[in-house]
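Mind having a look at this structure? Questions to follow.
Only one protein chain is missing from this complex, and each of the others stays in its spot.
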Amino acid sequence: MRALGAILVKDLRVELRTLESVPGMVLFAVTTFVIFRFGLDRTSLDGSLAAGVLLATVLFAAILAVNRIFVAERDQGGLDAIRLAPVDANALLAAKVAALVVYLVILEAIAVPIFAVFFLDEWSALAPLALVLLLADLGLAATGALVSSLATGSRARDLLVPLVLLPLIVAAAAAAEPLLAAGAPEYDEVATWLAVLGLYDVVFLLVGYGVFDFVLED
Amino acid sequence: MRGLRTLSAATVATVVAGFALVFFYAPLDADQGFIQKIFYLHVPLAIAALVGFMVAAVHAIRHLRTNDPVHDARSYVSIHISVIFGVAVLVTGSIWARASWGKWWVWDEPTLVSFLIVFLLYATYYPLRYAIEDRDRQARYASVFAITAGAFVPLNFLAVRLAESLLHPRVFATAEGGMPGSMWLTFGVSLLGIGLLWLTLVRFELVAKDTSAQLSRLRRALEGSPRPVPAGGESRPSTPQPAPDLQANRAV
Partner (left out) sequence: MATSTKRDNGVAEVHDAQQGREPPAIRLAGLWREFGERIALQDVSLELAHGDSLVVIGPNGSGKTTLLRVLATLLRPSGGDVAVLGARLPREAWRARGRIGYVGHEPLLYRDLTVSENLRFHATLYGIQAPERRIDELLERVGMSRRAGELTRNLSAGMAQRAAVCRAVLHEPELLLLDEPSAHLDPEASELIAPLIAAGAGRTCVTVTHDFRAGLAAGGRALALGHGGWAVYSGPAEGLSASDAEAIYRGALR
């Protein structure tokens, strides 16, 4: 646990100092909103369309962070240092997942209000968004960290992450979309989607926990 | 590999029987006509491919556990054949969609859509493998991928099925309340035939890979590179002897 905390704090400290991931993600998201405005030729969105635009934008912005999450470890010898220490491999994965969740939450805290200002006529639907986005973030982070660890060791790293990550994310996106779109949700439907999203998170966290040792070993 | 001939014979027999049943025995669908019969090809192909992906995940788990490259080969080949079947699934699915709904692709059919996503995912298996140069790491990461993707397949189907509407014609539950027995029989034989075909193709490819690996081992041995034989053969590498003047100094 202390290793997880130490690695997470280290990552956040580096991010704060270098501002490598989060500002880029936010800028990318806002620019993408503008592209959608012109691409769809709409100045206001609601329901499914709004949910879709927001989800797609968050997903693509997330890739920017996912691409980078293991780079520092590989390039600066952090992997060796952590593997040398009496630290469980999964602590590293958990720390990276946690870091991604933090970045995504910050991204959404800034991008969602901007999205609302750009496109939404009324803001009442926003409050329940928080839980859904959090669950989606967890799934995105769990999958992203695992995929990134595989791709960072390869030559075509920047290409592989989106290629492998996006199909994996579709299930989570499909579950999150109706939750985001629902104006006045029916409770049993919402429960199903939340369950699917939650199941997605659990499965990928477990898979990561099971296989990450093999990703690190040499 | 033993039994390959028997397996191939069984496959051919079953597939031919299946075709015969499809063309001459199964009833003609009132709505969709003859083209509906592609269902007997499309669905078994899909089932075989999906089961194949699961099998690949199991082999991948065994590879990570034992580090035996045999399991990695099996995992790789399972995915390979399943992806090829996947292309066939998408093509036959498209033909079926055209016959049923008049369009070459429909988003209404959740199975087809989830299959597309799974196919897109497994198609990245190859770029992932070939982007990693170190052979051991390549095999390990490929196994990690196969396990992750294998866990993803059922999740994906669940999610997409929930997301899509169910207003498409589903052959398993017609208005009359289920498929007639003749359809079940044809379907069963087709499924068996396609399954055997999958197994045969996997076996064939494994044999081909094994043979070419043996060939390159022999070639290397003939060229005389001092490569130690891994455990199983106790032969020592042909290391060059140290120069004589050092021998006297050895005091190990």
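Details
In order of appearance the chains are A and B, and numbering begins at 1 in each one.
Here is the rule we go by: a contact is a pair of C-beta atoms (placed from the backbone, for glycine too) under 8 Å apart; a residue touches a chain by one contact, two chains touch by 3 or more.
Just so we're clear, the structure is a prediction, and the values are computed from it rather than from any experiment.
Contacts of the undisplayed chain with the visible chains, over the whole complex, involve A, B. When the full complex is taken into account, the listed residue touching the unshown chain is A:Val87, out of A:Val87, A:Leu134 or A:Leu194. Where chain B meets the chain that is not shown, the touching residues are 67-69, 134-136, 226-228, 230-232, 236-237, 239-240, 242-243, 245-246, 249-252.
Annotation for chain A: contacts to the undisplayed chain at residues 2-3, 5-6, 10, 13-14, 17-18, 72, 76-78, 80-87, 217-218.
Following the convention adopted for this analysis, only the chains that are shown with their structure count from here on.
One simple way to say how far apart two chains are is to compare their mean CA positions; for chain A and chain B this gives 30 Å.
Chain A contributes residues 146, 150-151, 153-157, 159-160, 163-164, 166-168, 170-172, 174-175, 177-178, 192-193, 196, 199-200, 203-204, 207, 210-211, 214-215, 217-218 to its touches with chain B in the complex.
By the touch criterion given at the top, residues 64, 117-118, 120-121, 124, 127-128, 131-133, 137, 140-141, 143-145, 147-149, 151-152, 155-156, 158-160, 162-163 of chain B touch chain A in their complex.
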